[in-house]
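First the structure, in the form of C-alpha cells, and then the observations on it.
Excluded from the complex is one protein chain; the other protein chains are retained at their positions.
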Amino acid sequence: MSDTADQKTPGTAPDAAPATAAATAPATAPDTVPDSVPDAVPDSVPDAVPDDVVLRVEDLCVDFRTENGAARAVSNASLTVKRGQTVAIVGESGSGKTTLAMAVLGLLASNGSVAEGHIWFKDEDLGHVSAQRMAQLRGTELGLVPQDPMTNLDPIMRIGQQIDEGLIDNGLRSRRDARTRTVELLDEVGLPDAGRRASQYPHEFSGGMRQRALIAMGLSGRPALLVADEPTSALDVTVQRGILDQLAGLTEDLGTAVLLITHDLGLAAERADVVVVMYHGEIVEQGPARQVLTAPQHEYTKRLMAAAPSLASRRIEIARERGLEDVLDDALLAPGEDAAANGAPDADVLVSVKDVSKVFSIRGSGLLSRSRDFTAVDGVSLDIPRGSTVAVVGESGSGKSTLARMILDIEKPTTGSITFDGGLVGAGGHKDQIAYRRRVQPVFQDPYSSLDPLYSVFRAIEEPLRAHSYGDVAKRRARVEELADQVALSKSQLQRFPAELSGGQRQRVAIARALALSPELVVCDEAVSALDVVVQAQILQLLAGLQEELGLTYLFITHDLAVVRQIADRVLVMQEGRVVEEGTVDTVFDSPATDYTRALLDAIPGRDLELAL
Amino acid sequence: MSANELPLTDGAAAEPLRTSIHGDGPGGEDHAGEGVWARAWRTLRKNPVAITGFVIVAVFVLVALLAPWLAPYGPDELPGRAEIRPTEIPGPSAEYPLGLDRYGGDVLSKLIWGARASLLVGVLSTLFGLVGGMALGLLAGWFGKWVDFGAMRLVDLMLSVPSLLLAVSIAAIAGQTSMSVIVAIAVVQVPIFARLLRGSMLAQRGQDYVLAASALGLSRRSVTMSHVLPNSVGPVIVQATLTLATAVIEAAALSYLGLGGGEPSTAEWGRMLVAAQQELAVAPRLAILPGICIAVTALGFTLVGESLREALDPRNRTRR
Partner (left out) sequence: MLRLIVQRLLLLIPLLLGLSVLLFAWVRALPGGPATALLGERATPEAIARINTLYGFDQPIPVQYLKYLTRLLQGDFGVSTRTGRPVLDEFMTRFPATIELTVVALVIAIGIGIPLGYIAARRAGSFIDHSSVVASLIGVTVPVFFLAFILKYIFAVELGWFPSTGRQDPTMVATHPTNFYVLDGLLTGEWDAAWDALVHLILPGIALGSIPLAIVTRMTRAAVSEVQNADYVRTARAKGIKPARLRGEHILRNSMLPVLTTIGLQVGLLLSGAVLTETVFAFAGIGSFLAEAVFNADYPVMQGFVLMIAIVYALVNLLVDVSYGLIDPRLRRQQ
C-alpha cells in the first residue's frame, strides 16, 4: 500500500488547508478586477508544499432517490488529491466514478445527494456547504472538463461568450476585458486563430476544437482542482493525444491538481500519479499508478488488467493453439502480400475486393443548390483469406464502414468489384442475393439498436432460421438453443427482451443471430467498441473461440488499434477513403510504414508504459 | 487466467446497481421476458392518471352501449312538450332529473343518447382517419422516392388549411348527413397519421436491427412488416387515442356550425349546446351539461392517450 492510499487522520485536511489556500492564492486570480497585465496570473507558480492536500474524500456515500427507494451509487469512498497531482479514477460505466466526481463539484443530478462522509476541499466540507458557496467555488477553485464536447457547449451561444461569462460572473475580469482574456485562454489551449474562433458558434468547431475550448473554460478561473471527466473518450485517437498533452502541460504549468475520470486503464497509467480503481460504487484499490498496474492487489483490477486491450500486446491465442495454424500461416505468409491482392482469386481467398470506390452524392441543403459528390471509399483493394481475421482500422469518416457495407451487399460500389468465393457480389438476381446473405453476416456496433426491441431473444435468433425456412419448429428450437449455448447465453435468457439485457449480453445475441445460418464470413462493424473493457475482452474471446470452432472468417471494422492487435491477422489502415497501409498485424504494429499509422499507434494510451513494464 | 469465467460485468450481477441508480423500471427478475407492450400495460395499470382516464372512457362507452336501457325516453321523444312555454323551460324535477329542453325533450335521456352519437362519430372518424392515414404513410414509407414525395406534398397541402376549415369544406361537399361529419373529421386526421407513421418508419429504418434483418436475407416486405411497422405504430396508436378526444370536440364544433343535418332537437351533445345558446340567460344548465359531457369525455381519452405515450416512451424505459 502506498502512502496516499493509507489512512489519513481527519485532522490533516483542515491543518493543511491554510497552507494550501495561501499557496494557491496567487494562482487564482484575485477577486478584484485586475488592471494589471493578465500575464501575471499564470506566471507565479508557487513552490509546492510537499504534503499539500487539495482534496480529501472521506468515507463518501452518494445516494440517488429512485422509485424503489434510495440507491447507493458510491459507498465509503476515500481518496486524496495533492497539489499538482493527477489522480485517475478508473472504472467501467456504472462504477460510480463520474458520480464521485460530480459530488466533488456539487453537480449531482437533482435526485442525488451526499448521504455520508466528507469531501474536504482545503478547509471546507463540500458535501455540506451551502449551494451559494458551492457556486462560488465552481469556476474559481474547482473546474470541470466534461466528457462529450458535442453536448457540453451551449449550441446557440458563441464560444467566446461562453468563456467570457464565467470570467465576468466570477469577478475575474470586467465585462470589457473579458474577451481579451478569453482569447488568451483559447490561445493557450492551442486553438489556432483564437480571436476569430471566439466569435464562432460550437457547430462551426470540430470535436477536438470544442474540447480545447472546454479545457480553456475549465481552466479559465485557474482552479486548484480540475475534474476531467473522460476528457477525450469521444474523440478520434489521433486527436486525443494532442488534447491530453495540452491538458497535462497546462495543469503542470499552473500547478493544478487533476481528478481524471476514465474507463481506460492505459490512459490512467500514462497520465496519472495515483490510480484509484472503482467497481460497483466502491474503491477497490488505489495507489501509485505504476504499483497498481504492475502489482494489482484486488481481483477486479487484475481482471481489468488482463482485459485491457491497450496493455495486452498479443493476439488472443485460442486460434493458434489448435490446429488452424497451418491455414493462418499459409495465408499470412503468402508471398508478396500486395501482389497477391491483385492476382487471381486463389482457393484460400474468401473475399476479394478490387479497386472499389463509393461515391455518394450529397444533396445541397437549399432548394436550388446543386448536389456535391463525396468519395467515401477511394480505390480500395483487399483480400480476406478463408479462416483468417482481417481488420480495417481508421478514424471516423475514413470510409471503413462504407467498405463493410459494400462487402455485406447493403451498398453497391460505384466502381470496382467484390468477389466472394469466386462469385461476383451483387451481380446476380434476388435469389443470389439471398443465398449470399446466408454466407455473410454482420454484427453491428451499437448493441442497443442492433436488436428489435419487440423481439424476444429467442425470436431474434430464430428469425434468420425462419426466413430461410430452416427445419420445423422443434428443429429450429434445438438450433436456437445450440446457438445460445455457443455464445454462452442461458436458456432463461432466451425469453428476455433486449431492454432486459446488458450490452455484452445483447452483443452475444447479435452474434448468435449472425451465426444462425452458419455463415462463412462475419463482418464485425465496431462490434465491441461500445462495451466496457472486461466485457469487450469476453466478446473478443468468444469470437476467437467461435472462429476456431466453426472455421469462420472475420472482417473486423474498428477504430481501436488495440482491438486489432488482439484479434486480427492482417490489418488495413484507412484514411479518407484510401488504404494507407496494409500488412500483417505484427509488421504494421512493429514497423509502421506511414506517418499516419505511426500517429495512430502513438495515440494508444499506455503504450509507453507497456514498454516500460 | 481466462476471462471467460468472469461473472463480473457481463452478467446480471452488474445490472441491478445500474438500473437502480437510474431508477428505470422493474425490480429486476420479477418481470423477465416482458415485451414492450406488456410493460407499457403494466405501467399503465399502476398510473392513477391512466386509471382515471380508463374509468371515464369505460363509463362513457357503457352509457353509450346501454343507452336504450339507461335512458328514460327515446332519442327523439319529446315527453315534456306540453310543459314548455315560450318564457319558461322547466328545470330538474322528479320526473325529469335534469329538466327539459326548449323542445320538451328530457335532458338526461338526450345526454345518454348523445353519448352514443359521440362515440359513433369519435370511433368511426378516428378509425377511418387512422386507416387512411396509415395507408398513405405506409405507401410513402414503403415505396419512397416519388411516391413519398407526392404523398408528403399532399399531406403538406392538407395541413396548410387549418383543421376546422378543412373539415367544414369537406362537410360542405359531403352534404347534410351525420356521415359527412364523420368523413370530414376523418379526412382532417389523414395527413396527421400519415406524416406520423412515415416519420416513425423512417426513424426505424435507420436502426441497426433493420439493417441486420435485411442482411439476414429478409425481403423488403418482411423487414417492413415484421420489424419497421410494429416498431413504428406506437406513436400512431397514441395519436389515435388522442384523436378520439379531438373528434368528439370537432364533431360538436361542426354541429355548432350547422353541419351534419338532422333536426335541431337531435340528441347530440354539440347540437344540444347550439340549441341552448338562445336560453343561456334563462337556463344555463342546457349549455353547461352537454358541454361538460364533451369536455369530460375528451379528457378521458386524452388522459389515456397521454399516459400511453409516457408508458411507451423509450426514454422512460432506458436510462433516467
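By written order: A and B. Residues from 1 in each chain.
The working rule: contacts are C-beta pairs under 8 Å (C-beta built on N, C-alpha and C of every residue); 3 or more make two chains touch, one makes a residue touch a chain.
As the structure is a computational prediction, the values presented were derived from the model and not from experiment.
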Just to verify: which one of B:L98, B:M179, B:V233 or B:A295 makes contact with the chain not shown?
B:A295
Using the definition of touch stated at the top, determine which of A:T80, A:S95, A:T140 or A:Q493 touches the missing chain.
A:T140
Touch assignment to the omitted chain, from A:M157, A:A295, A:A427 or A:A478, lands on A:M157
Which one touches the absent chain: B:V55, B:L157 or B:A203?
B:L157
Footprint of the hidden chain on chain A, which residues?
105, 107, 109-110, 135-140, 142-144, 146-148, 151-157, 162, 165-166, 169-170, 201, 203-204, 214, 217-218, 220-221, 365-369
Chain B residues touching the omitted chain (full complex)
153, 156-157, 160-165, 168-169, 172-173, 175, 245, 249, 252-253, 256-259, 273, 277, 280-281, 284, 287-288, 291, 294-296, 298-299, 302-303, 306
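In the analysis below, only the chains that are shown with their structure count from here on.
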Using mean CA coordinates as chain centres, what's the chain A-chain B distance in Å?
45
For the complex, which residues does chain A have touching chain B?
64-68, 71, 73, 92-94, 99, 111, 280-281, 300, 302-303, 306-307, 408, 410, 433-434, 437-438, 440-442, 444-446, 448-454, 456, 463-464, 467-468, 488, 492, 495-497, 499-500, 502, 504-505, 510, 513-514, 517, 532, 534-535, 537-538, 541-542
Interfacial residue positions of chain B with respect to chain A in the complex:
1-4, 6, 8-12, 14-15, 17-18, 20-23, 27, 32-37, 39, 207-209, 211-218, 222, 226-227, 230-231, 314, 317-318
